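Just one protein chain is left out here, and the rest sit where they should.
Entry: chain A
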Amino acid sequence: MARHNVLAAVLVGALALGGCGGAKVGDTSSGAAGDCGTFNIAINPWVGYEANAAVLAHVAEKELGCKVTKKELKEEVAWQGFGTGEVDAVVENWGHDDLRKKYIDDQKTAVNAGSTGVKGQIGWYVPPWLAKEHPDILDWNNLDKYADRFKTSESGDKGQLLDGDPSFVTNDEALVKNLNLNFKVVYGGSETALIQAFRQAEKDKKWVIGYFYSPQWLLNEIKLEKVKLPEYRPGCDADAEKVACDYPDYDLDKIVSKKFADANGPAYQLVKNFQWTNEDQNTVAKYIAEDKMKPEDAAKKWVEANGDKVKAWLPAQG
């Protein structure tokens, strides 16, 4: 008897292998108008993104009856997926002019689906204790005064400016040079490195200044303070070598595959209509990052408390 079962399992396996036809690439995309079908949503690896995606996925599943497939991917890979039909939507995009040019303008596989309503900010941040004890540090003009205090094993005789979540564009080397600061850019190389540095700095009152951004879940835990750089004016960052101004504010937007947009199904309309605020995102991000809720549960909790907002995203009836 036992052997029969093993045999059966092997047979079932063999049948499965034989029974599958050859699928063609690019057929996997959804986008059948009317009925929702499959909705492939990319999950880029940060919590704010996860919050957007979780809420969208929840609404798409519960209200529109879509079959949502989440694909965990880095940005570049996700955009590439528009062309191969494996990704329908990226729901929080930070600028990425290079990707826009490549996939929206040149390859024409992606289109913009409007703002998420969330404003993104990039800049230099210091831990709250430092801002409190030395308030003048929040002006870049005074940074050199403190350069000595920021010295580390990596920056030699200069102050260390900790940089480097590699996902984001940075002008910091040019900034340091053009603002004549006695600092050296040290590439931490990951968000983890930045978060860990700030956490430790706040706890042990250590001197740290680094590149960071908001919205970010850490800011719920530690209120990092932004250092004022020379004001941003359109075009002041045109020449990457000569940048001497702050980063622009980012209007975080949504990008979808062209096919998905053209099919104009309910899932596309939901993505297009989706808009909320920094506070909304922070709330959901807090559920996920601090309260350790599953993204699905966090989304459910927020959606239940914000029925009216969700209603405005749903596709028009009829």
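Here are some notes:
The working rule: a residue touches a chain if its C-beta (ideal position, glycine included) is under 8 Å from a C-beta of that chain, and two chains touch if they have at least 3 such contacts; residues count from 1.
Everything below uses one rule, namely that contacts and distances are computed from a predicted model.
UniProt records the chain missing from this view under the protein name "Glycine betaine/proline transport system permease protein", selected from "Cytochrome bc1 complex cytochrome b subunit", "Glycine betaine/proline transport system permease protein", "Molybdopterin-dependent oxidoreductase" or "L-lactate dehydrogenase complex protein LldF".
From the options A:Phe39, A:Trp217, A:Phe260 or A:Trp276, the residue with contact to the chain not on display is A:Trp217.
Touching the chain that is not shown, out of A:Asp35, A:Glu154 or A:Glu304: A:Glu154 (per the contact rule at the top).
The chain omitted from view is touched by exactly one of A:Gly120, A:Gly159, A:Gly188 or A:Pro266, namely A:Gly188. Chain A residues in contact with the hidden partner, per the touch definition given at the top, are 1-3, 5-6, 9, 12-13, 16-17, 20, 22-26, 45-47, 50, 71-77, 80-81, 83-84, 86-87, 96, 98-99, 102, 106-107, 152-154, 162, 164, 166-167, 169-171, 173-174, 185-197, 200, 204, 217, 240, 288-290, 292.
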